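Removed: one protein chain of the complex. Kept in place: all other protein chains.
Order of writing sets the labels: A and B. Residues in every chain begin at 1.
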Amino acid sequence: MTIKLMKLPIIIFSTLGLLTLISAIFPQFLTPYHPDEIDVTALLQKPSWSHPFGCDELGTDVLARIIYGTRLELMVCLGSVALASIFGIPCGLVAGYFGGKIDWILTVIADSILSFPIILFAVLIVASLGASVLTLVGVLAFAFIPRIFRLIRGQTQIISSLGYVRSAEAMGVKTVKILFLHILPNTIGPLMVIVPQLMAIAVLIEAGLSFIGLGIQPPQISWGSLLLVSKNYYVAAPWYPLAVGGVTTLAAAVLVFSGDLAGAAVNPLRRLK
Amino acid sequence: MSEIILDIKKISVIFNKMFFGRSQTIKAIDNVSLQIFNSETFGIVGESGSGKSTLGNAMIGLQTLSSGEIFYKEIALPLSGTKDWMRLRRQLQIIFQDPFTSLNPRRTIGQSLAEPIITHNLCSKNDVTSKVLSLLDQVGLNSNMAERYPNAFSGGQLQRICIARALAVQPQLIICDEITSALDVSTQAQIISLLKDLKLNQDLSLVFISHDLGLVRNIADRILVMYLGRIVEIGSSDIIFSDPKHPYTQALINAAPIPEPSREAARIKTPLFGEIPDPQNPPSGCFFRTRCNQVHDRCLIETPALKQVKKNQFVSCHHTEVH
Partner (left out) sequence: MRKLAPYFRFLVILWVVVTVVFVSLRLTPGDPALLLLGPTAGRQDTAERLADIRERYGLNRPIIIQYGIYLSDIVTADLGKSNRSERRVSELVKTAAPVTISLILLSMLLAIPISIYLGLTAAQKRERPYDRSVRTLATLAMATPSFWVGLLLVNFFSIRLGLLPPSGYIKLFVDPIGYFSHMMLPVVTLALYLIGTLTRFVYTETADTLEQDYIRVSRAMGISSKRILFQFVARNSLTPMIIIVGVEVGTLIGGAVIVEEVFGLPGLGRLLLNAVLGRDYPVVQGTVLSITVVVILLNILAEFVYKLLNPRSKI
């Protein structure tokens, strides 16, 4: 019984994850419509069986636009987290393992980046470099590096004091091997907790920045750019913004929930965090 | 006496901890000198906070010294990264207290045991597996255990695996840092007898660190008693147990139960009173004076030096001169 209850959310989340992946790679399998198809007879059409979320100002199927927007959304999420990991993980390992001056310096840099509110930092950088997908991924990655760094650093500090690391040291195992063979694999659990949370932040920041015109720009389709376009139709076609915002909220919430779930699996005593 | 393999010369270890913006200094080891001989078992006894584990780590070069030197057969223990470091890693090994965190949970037992063999190129690649199996056999474990992960084992089995891993490089000296304190009593006995057997089979010195006097008496040839980072008494096991000179050693031995009901009942119990002092603010003079039942004025001012009282017994106490 308990196993069934534990497995249910995992089944739901993996189905949603699969759906997201298909939307990103083969969107044509999920919708018969094309996201740029203009249909003057269907302008702002109400939801119906053929258009479950209705049509937008150009008569395009809203669901199709949401599905086709997934690709860029996923690229931003995964790209920023991956980029942040490439820098954050090695720095965290080094700082946590060696301690001392290098730890102090890296920690101060990380704290400095953390003290920039992400949106403000994004505004500053976009003002300099201009709005593009690449800038967005870069800004998010930059903001995520200290978050991954702090996690890995803390984990490394704990693991470094454990017997298996100390024995490896006493055996003369090379430091690089100790870091990547003994310490890194044992930080995966907590990393799996923070990654979906960061992806949720990425979805929300993407939406926010696109809304103020500093994120992904139309005609490129992302959920943020759709939210920006749909903001003019809250009165005339409320299902349009509702559908786009609802999907965005659902995606972010599912990501946060799956982080919680991973957290419960890593540390059964703690349900949240 | 046989050959000296480890010569510890006046070492001190000082920890500087930043706590709440204030720095605190703790002298974990205070001016300790001693020698370890070839194929002996050397026991180190003390309460928690006495610096015995730090001393164990220092002995094999895992702890940076604040002052003093340690020589392994004329080679000064080098810092990690130097050429001698790798050579010494084959000679000096350590086993830790908690068997559950001593093996990487994400690697199989076989992988963990193969690591020292591969690191030091102890045999050709094809022979690694057979070497791992013979190690498991040596500590009395089944060969089918090599495929499993640490979570499949009990504490006693894990500790055997840790012993096998330490033996893999065929070291001269193994530090056993409280290796039985996480185990239940029956398992403790098995581990101790395993260590004794292993010692009979090879040319090996053991340093056995424990807070359990009974265990140490059972296994050690010589014993060191530590208190707040200083040597209290050091000497051969028989002499120390039959005729302890330092009031602290006397109290420890008195506190240990005797596994014989009639003698246990007759035992004069003079328990230690008080708590071990705060290592940041140790008492002046003799560190033990706050709990000693024979204090006089001199103990408040002067730190007692380590003096020989018998052929194989050294004590640091002002009272020993009276004897």
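The working rule: a contact is a pair of C-beta atoms (placed from the backbone, for glycine too) under 8 Å apart; a residue touches a chain by one contact, two chains touch by 3 or more.
As the structure is a computational prediction, the values presented were derived from the model and not from experiment.
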Chain not shown, touching residues in chain A: 108-109, 111-112, 115-121, 123-129, 200, 204, 207-208, 211-214, 227, 231, 234-235, 238, 241-242, 245, 248-250, 252-253, 255-257, 260, 269-273
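Following the convention adopted for this analysis, only the chains that are shown with their structure count from here on.
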Parts of chain B lying in touch with chain A, wherever the complex brings them together: 60, 62, 80, 85-86, 89-90, 92-99, 101-107, 112, 115-116, 119-120, 162, 165-166, 169
Touch list for chain A against partner chain B, complex: 162-164, 166-174, 181-182, 185-186
